[in-house]
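So that we are looking at the same thing, I have put the structure below in structure tokens.
Only a single protein chain was left out; the remaining protein chains are all shown in position.
And now, subunit A:
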Amino acid sequence: MKKLINAPEAVLADALSGVAAAHSGLNVDTENKVITRTAGTRAGKVALLSGGGSGHEPLHGGFVGLGMLDAACPGEVFTSPVPGQMLTAAQAVDGGAGVVFIVKNYTGDVLNFQMAAELAAEEGLSVETVLVDDDVAVRDSTYTAGRRGTGATVFVEKIAGALAEQGADLAAVAEMAKRVNASSRSFAVALTACTTPASGKPGFDLSEHEMEVGVGIHGEPGRRREKLRPAKEIVATALDAILDDQPLAAGDDAIVMVNGLGATPLIELYVVFNEVAQVLAAKNVTIARSLVGNYVTSLDMAGVSITVCKADADMLALWDAPVNTPALRWGA
């Protein structure tokens, strides 16, 4: 598989140096692998810290900036960052009001952030951890590691980030982050596998006429393999799964993200968004805000994830608040 890299083991370091060179608003500690705002954290502001394996860009580093994250800790490709890294980041961005850890629900991320929270507590920092687990393709039961954290991470980081910017305290910011997560559901379909730089081969084989239904964002196979169908039917499957789990009633407002997994043309994402809009319109649900683009990717996977957040007025107001990050920018 062809890759625009120098060497597989240098990808993360090279990319972080690129982030540093491209975005003067970001400070990149390439040694500890920590991305923070150049401006630092305003005294008394709750800091938001997230992190996870790399390969999901712009998540998380692309969401560091005014109105969103204060720090991001990128791990190796698809591998969670380590506790020391998170501690370094937490200490760098604590403005005296505490730090919210936004953690996608994967065993590795959860365990490493848990250790980091213990270390931070020993250092006298106040930390609240918020788990994101929006992917309805995985049943949340005692027989799995629980639902995966995927697209809703963007909603959580944007809305809780805006609340923190307004000066809310640690408990309030964490509570809002949990509310956004609890109101959001996602489902994804892949048309191709992705290829990690280290392995050089696609994670699974998929023929021309097949798709993986219910995939996550780490190149792992999905819940099942099906024959490729028209976008209308794929969207129907995804929205059935999402709305089965969290019904939306006539008159509800929704924030909807149609997200490319890395190798999906934007024109196809708009084809998908059109189908989503038709289904929700038929239910008299208003798409109050939307995002269409690549926000939570899985390297070079072709496919799409759909995230629907049942939004209240507070969430919408926070959504509209100014944000200035490399990947999300308005009103600032």
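Please note the rule applied: a contact is a pair of C-beta atoms (placed from the backbone, for glycine too) under 8 Å apart; a residue touches a chain by one contact, two chains touch by 3 or more; residues count from 1.
Criterion: contacts and distances are computed from a predicted model.
Undergrad: Look at the options "Pimeloyl-CoA dehydrogenase small subunit", "Multiple sugar transport system ATP-binding protein", "Minimal PKS acyl carrier protein" or "Dihydroxyacetone kinase subunit DhaL" and return the one that UniProt uses as the protein name of the missing chain.
TA: Of "Pimeloyl-CoA dehydrogenase small subunit", "Multiple sugar transport system ATP-binding protein", "Minimal PKS acyl carrier protein" or "Dihydroxyacetone kinase subunit DhaL", the absent chain's UniProt record names it "Dihydroxyacetone kinase subunit DhaL".
Undergrad: Out of A:K3, A:R223 or A:K283, which is the one that touches the chain we can't see?
TA: Final answer for the missing-chain contact: A:R223.
Undergrad: Which of these, A:V34, A:V64 or A:V77, touches the one chain of the complex that we don't see?
TA: A:V77
Undergrad: Determine and list the subunit A residues touching the chain excluded from the picture.
TA: On the side of subunit A, residues 53, 75-84, 106-108, 111-112, 114-115, 137-139, 142-145, 148, 196, 198-199, 201, 203-204, 216, 218-221, 223-224 touch the unshown chain.
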